[in-house]
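All protein chains of the complex are present and in place, except for one that has been dropped.
Lettered A and B in written order, each chain numbered from 1.
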Amino acid sequence: MTDVTEQPSQETPPEQPSQEAAPEQPAPPQQPVPPEQHPGPPGAVGIRHHPSDAQYMLIALILAIVTGVEVLVYYIKGLGDAGNPILIILAATKFIIVVSFFMHLRFDNKLLRRVFITGIVLALVVYVIVFLSLGVFTSSHGVHG
Amino acid sequence: MATTTPATTPATVVDSPTSTPVEHGLSHVTNTGISNEKLAMWTFLGSECLLFGALISTYFLYRGRSVTGPTPKQVYDIAYTSISSFVLLMSSLTMVLALAAIQRGDHVRLRLWLTATALLGTVFIGGQVYEFTSFVHEGLTLKTNLFGSSFFVLTGFHGAHVTVGIMMLLSLAMMSYRGKIPQSKAEVIEIAGLYWHFVDIVWIVIFTVVYLIPSPHAPRPAVPVQIR
Partner (left out) sequence: MATVLEPPEVVTEEAEAAEAAWGDTTGFLRRPRSTEGFWGWVMTVDHKKLGVLYAATAFVFFIIGGAEALLIRLQLAQPNGHILSANQYNQIFTMHGTTMIFLVIMPMSVGFANYMVPLQIGARDVAFPRMNAFSYWTFLFGGIFLYSSFVFGGAPNGGWFGYAPNTSITGYLPGRGTDFWVFGLLLLGIASTAGAVNLVITIINMRAPGMGLLRMPIFSWMTLVSQLLTVFAMPIITVALFLLMFDRNFGSNFFNPAAGGDPVLWQHLFWLFGHPEVYILILPAMGLVSEILPVFARKPLFGYPVMVFSGIAIGFIGWGVWVHHMFAVGLGPVAVSAFSVSTMFIAVPTGVKIFNWIATLWGGSLRFRTAMLFAIGFIVMFTIGGLSGVTHALSPSDRQQTDTYYVVAHFHYVLFGGSIFGLFGAMYYWWPKIFGRMLNETLGKWHFWLTFIGFNLTFGPMHILGLQGMPRRIYTYDQSLHLGFWNLVATIGAFIIALAVLVFIYNALVVTPKTALVGADPWDARTLEWSIPSPPPEYNFAEIPTVHSLDDYWHQKYTEDEDGRLVRLPNYEQVRAASDTNVARHGEPVHMPSPSYYPIIAAFGLLVIAYGMILGHNSGINYLISVIGAVIVLGGLYGWGLEPSFEPVELEHAPVEQPALVGAGVGVGAGAPGELGAGAAGALDAGQSSPGETGGLPGGNGGGNGGRREPPGTDGGETPESPSTEGDG
């Protein structure tokens, strides 16, 4: 977090390792490079894979289809509670697709993934424990002795 | 040039990868290479998981425990809600197309897709409002029973988040129109998009857990508190 890239040799000694901090930039003589001039895909420094518009639409189509399947499962009479796991899996699929591709988490820095997954896992674990203690998964008698 | 003090010039060994500052798109250097704003948004979304988790859990806990009043089966119109779910899902598509546009430097498409996203969001909200009013007409309000309370608070919170998102999107579209969102600032759109997609995935969960997963057939009694 320093001006390692801007003033490489105004004074002794030049610091080679820190100059590698931003390898994509042309070595700026005395001036920092305004961000507009950075090489590489604009607005996305670093390794980033961007699906094309067509791919995004394909993903959206998949999401729509999965939603349709969910609704279908709902309407199948006689499935009753057995349909629940299927519904949950389908919902989870959509969730993961949107997060991975639309929110780009699949291609982004792992730290972001960890932060988000921490929130999700924490929520799942603590709330499931609450359900267990309040008898949500046992049918009629609630909390047993 | 990064010396600690003038008095000493130690050999600089910047070894730990996470400590090496990295240039990135929004033009300041961070240890992780992720911009502060983006990391902040993801952190915030992580915390929102706990928020919506609590609301969804409350709803889930109270399934089948209402003592009176309309039950979900009696008021839900799944076909209708499927359509509004689809609308919100498509708004995520338009959002990501907006981002792709500005990343290419296509300002016109940016505004088009931003507006489309806001429009779809508004349609969703409109659908919610209509749905809520029809539930009220069928006798389900916040006060009626546990179902009413937990349903309206959960979907109300979600709707409020969507509304905030719509305002944000329209503001961004306006700012783009006034030339204040250059291609180099695409990350701003990305961050707004993260919020919007999050609102969408929360709805994915709500649609399944609240609407599709049926309530237990017979109302379950409230859990008796056993003194022991």
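The rule is short, and it goes like this: a contact is a pair of C-beta atoms (placed from the backbone, for glycine too) under 8 Å apart; a residue touches a chain by one contact, two chains touch by 3 or more.
Nothing here was measured: the structure is a model prediction, and the numbers come from that model.
Contact with the omitted chain, checked across B:I83, B:L112 or B:L170, is made by B:L170. Interface note: of B:M41, B:L110, B:I125 or B:L140, the residue touching the hidden chain in the full complex is B:M41.
Residues of chain B in touch with the missing chain: 1-8, 10, 12-16, 18-21, 23, 26-32, 34-37, 39-41, 43-48, 50-51, 54-55, 58, 61-62, 65-68, 142-143, 145-146, 148-150, 152-153, 157, 160-161, 163-165, 167-172, 174-175, 178, 180-182, 185, 187-188, 191-192, 194-195, 222-223, 225-228.
Remark: the residues of chain A touching the chain excluded from display are 1-7, 10-11, 15, 18, 21-22, 25, 30-35, 38, 111, 118-119, 122, 125-126, 129-130, 132-134, 143-145.
Going forward, only the chains that are shown with their structure count from here on.
Per-chain CA centroids place chain A at a distance of 13 Å from chain B. On the chain A side of its complex with chain B, the touching residues are 1-5, 7-13, 15, 17-18, 20-22, 24-25, 34-36, 38, 41-46, 50, 52-53, 56-57, 59-60, 63-64, 67, 70-71, 73-75, 80-81, 84, 87-88, 90-91, 94-95, 98-99, 101-104, 108-109, 111-112, 115-116, 118-120, 122-124, 126-127, 130-131, 134-136, 139-140, 142-143, 145. Only residues 1-3, 9, 12-15, 20-27, 29-34, 38-39, 42-43, 45-50, 52-54, 56-57, 60-61, 78-79, 82, 85-86, 89-90, 92-93, 95-97, 100, 102-103, 105, 182-187, 190, 193-194, 197-198, 200-201, 204-205, 207-209, 212-214, 216, 220-224, 226, 228 of chain B touch chain A when the two sit together in their complex.
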